[in-house]
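These notes are about the structure you will find just below.
All protein chains but one are shown in place.
For chain A:
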Amino acid sequence: MISRRDFLQAAVAASAVYGASGVGNWARLAAQQALTQDQLLQFDSFGNVTLIHVTDIHAQLKPIWFREPEINLGVGAVNGKPPHVTGADFLKMFDLTPGTPEAYALTYVDFVSLARGYGKMGGLDRVATVVNAIRADRPDALLLDGGDTWHGSYTSLKTDGQDMVNVMNALKPDAMTSHWEFTFGVDRVNEIVDTLPFPFLGANIFDAEWDEPAYEPYKMFERGGAKIAVIGQAFPYLPIANPKWMFPGLSFGVREERMAEVVQEVRDAGADLVVVLSHNGFDVDRKMAAQVPGIDVILTGHTHDALPEPVLVGETMLIASGSNGKFVTRLDLDVRDGRMMGFRHKLIPIFSDVIEPDADMTALIDAQRAPYTAELDEVLGTTDSLLYRRGNFNGTWDDLICNALIEEREADIALSPGFRWGPSLLPGAPITREDLFNATSMSYPNAYRSEMTGETLHIILEDVADNLFNPDPYYQQGGDMVRVGGMGYHIDVSKPQGSRITNMTLLKTGEPIDPAKTYVVSGWASVNEGTEGPPIWQVVEDYITRKGTVSVDPNKSVQVSGA
């Protein structure tokens, strides 16, 4: 495992480090009861180029709670390396003090009590304030959006992403890349792309039939006297992890050779700095950084990691800016003579009660939501438990969804996909329709009910586990493990595919799952065309309104070893 000392040495070797990358002093500020906007934004400009990175906003226009993962295992070479460090270990690695604002923003430790103290995070009107402040300091700063922007809320679903397009356009990004955008269908994506005042980049998006690039691969910018190439890399496994019938004719993939070619092309065209705006996921980016020479900065996305310091791989710097609008990264670079000579970095936490909302942006956001206010605000019930999703094996939001599937659809076993999006709700909070859609909004929501043999269930669990725990990152798809209701199992993450999952047990009888026996299974978000059933939000709404108050027992039915 990399120690903080090794890490800092590595960082220093690459040149400048800004006071532990700008988080070390939040703790002191909080102790002085003096967490202010000025201090959150404080940054001594450095070099001649500024990059601003946001990613995986998942259509969260308003401030939210978002509990960071408790379990985030890394296998093979990345075991114990960031971002596979959580809780107290994370605090220790980055020298953070429990109970401080940064501990609240970056870890799950004491989440509920700290959330009540420090309040919600994010909100694109607060993000606008931060972006405007950086631009006031460095007018030609590049704002880069890592994708998963248009999907994830009630209003984004109802407007096919138009609410997010309108708001992001006002934020004036310089480029974006994509993933869930394509679940609105390729025609809708192209319709929006035609209207965007900035490029929609994806060097790895190809026409499947002719094997030709389908979208712009990169964009060249001149900033601070330097030529900066921003290369887009869309999520490599869209046709596998999401329904490929929604974007027929497109092929994705990591396409490492293609990335190497494009890097060479932009270097030949005179790029002084090569930035990859990526939706690969952190471990895939870490491998790509080691394999493809000539990349200075990878702005990572997809896996929703928030890291207070850059991770260095050779001479490539990896930046992880979190999700849901919770953070904005500012990265200042000194680019001279065709190379990056130094950097200063700050992961800016968007404390919604500290950062003043930008009034114009607030008005624009409210205008997008206005037609839907009545539906959004309708209270469906109350939760007694903390509801969250993020974590490798289970989250209480998914436990709730699985309970609803089992009861409402009369199933033995429920499956809920291991998405990483979906904000949290605090115990005692009302559950509004907006909250429910924040955890379920999607264009393929049908809750199927079918029969599966024990053997099929085992194959599914093994297949998904390999997408998460294959020791080669290029075989990982970046989601979490499929959530299971009504069934327990044991997983040894160190084993190869086919032998990780054992001791599958039907919880209602306590009997082992019989490979030959048939079970009634309900789940949602199938990637297959023509899936039948009510939308998942209807199933969960019926359950919540019937119960009035929902509570979720701690999930002890998944046992993990080998980490």
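Worth pointing out:
Following the convention adopted for this analysis, contacts are C-beta pairs under 8 Å (C-beta built on N, C-alpha and C of every residue); 3 or more make two chains touch, one makes a residue touch a chain; residues count from 1.
Just so it is clear, contacts and distances are computed from a predicted model.
One chain of the assembly is not displayed; among "ABC-2 type transport system ATP-binding protein", "ABC-2 family transporter", "Nitrate reductase" or "Sulfur-oxidizing protein SoxY", its UniProt protein name is "Sulfur-oxidizing protein SoxY". For the chain missing from the display, the contacting residue among A:Met452, A:Ile501 or A:Ile536 is A:Met452, taking the whole complex into account.
For the chain left out of this panel, the touching residue among A:Val482, A:Met504 or A:Val552 is A:Val482. Within chain A, the residues in touch with the undisplayed chain are 208, 211, 235, 237, 239-242, 244, 251-254, 257, 302-304, 415, 417-421, 448-452, 456, 459-460, 463-464, 466-467, 472, 474-475, 477-480, 482, 497-498, 520-521, 523, 525-533.
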